[in-house]
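What you see is the complex with one protein chain gone and the rest in place.
Up next, chain A:
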């Protein structure tokens, strides 16, 4: 059974209670590391249980011939774990009072040495962010040991179960919580599930039953976009490609995919700068050989500064080089470059890409002329954890027969929360239904012809196409008239009454009487 929302909240609470002085952004590396080791151990144990006879034990088999035991596990799982170094063994050591933090570092060192050749890119250095000698854990080995024990005890309590990925589910929840609670800077690895869901459903619609499906996210983050998209693919093999420039985030993404049950041989993730060199495959023996994908998706950093010098000959940027202060179109063109002829792409970008001029204007015009832009969805502001700016999802295809563009103004459909806005299920469904039906919806969506777009000088600012303007409520003339009559009547009555009362006033000295005589005239 998956964890309930309450269970997850309890875990989050426990995490906060045991965090001590460690920053959330750093703390998550330890928590996720321990969770991941538990996951790997349980996976290994399950494999062992299936392999060994009733009278055999992993310790015996390993003692018999360590090398062949390890290599059998490696060929199946991509890694091997020595007997006595499973997560369960850590817990046992704690229970019997024999635990030392060295046990964790030894286990991880041995794990690093037991990675299969073909799984190096998947598992290599995956625990590197878990620095067990850091003084943040404690000033000496004893306090570090005790900190580590707390965390292992906590993670130990999470019951994993075969039928659903409890750990994967929890992992994703915690990524979201860490993103929301680590300040603006740290949210960069996280795309809210509601946005991933919209992109995933548009990308996979009608393609759920493909035998082979390849996905690529050139600005990977924690990998949740890939996972959400894959969750709509019902059968067949899915291969996951992605690139992430920040090493810690790259590690997060690898763990995320694996803990969601993706076989290691389907994970193709690289730690690198997407804009710098082309990948996957890129130039092979001097020939451009971009790998092409069924679906490309990305939520890249908005308006990133990048080095755009000497990019004119880069085949990816044939449509134009994005300005150095804003890499938005560079990410877009990179993704489009890797899209199969019949593939689909969805990318989150800031509003500016719709109307900014200069180089970006030229790129936009070319994309429109070549019929690549299919749909533009304007999202509400404040739906991301690390920025409040309004964003859009742009859907692109390579070979479209039609040149129209569907505009959806979804900016007004959300639920207000404390510091952010959240898309509700009904908002998500409305966006997806509208995107798939491609029909005009009053004050919400419009299918614009190329002529309309040309008339607007290729400016794609959404209000030019979707009229969400609310007319002013007409004044009720009848009510106005009767109100005014009533006021006039009342005013006349009051004035008369006041005048009558004023007549009864007297001044108690000559000056006052003089003033009073004047005041009495005021309302006459």
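Methods note: a contact is a pair of C-beta atoms (placed from the backbone, for glycine too) under 8 Å apart; a residue touches a chain by one contact, two chains touch by 3 or more; residues count from 1.
Operating definition for what follows: contacts and distances are computed from a predicted model.
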Options "NADH dehydrogenase (Quinone)", "Sugar ABC transporter substrate-binding protein", "Type I restriction enzyme specificity protein" or "NAD(P)/FAD-dependent oxidoreductase": UniProt name of the undisplayed chain: "Type I restriction enzyme specificity protein"
Can you tell me which of A:316, A:351 or A:430 touches the chain that was removed from the display? A:351
Contact residue for the chain not shown (choose from A:124, A:261, A:315 or A:463): A:463
What is the set of chain A residues that contact the non-displayed chain in the whole complex? 303, 350-352, 354-355, 381, 389-390, 461, 463-464, 467, 469, 471-472, 474-475, 477, 480, 483-484, 487-488, 490-491, 494-495, 497-498, 501-502, 504-509, 511-512, 515-516, 519, 522-523
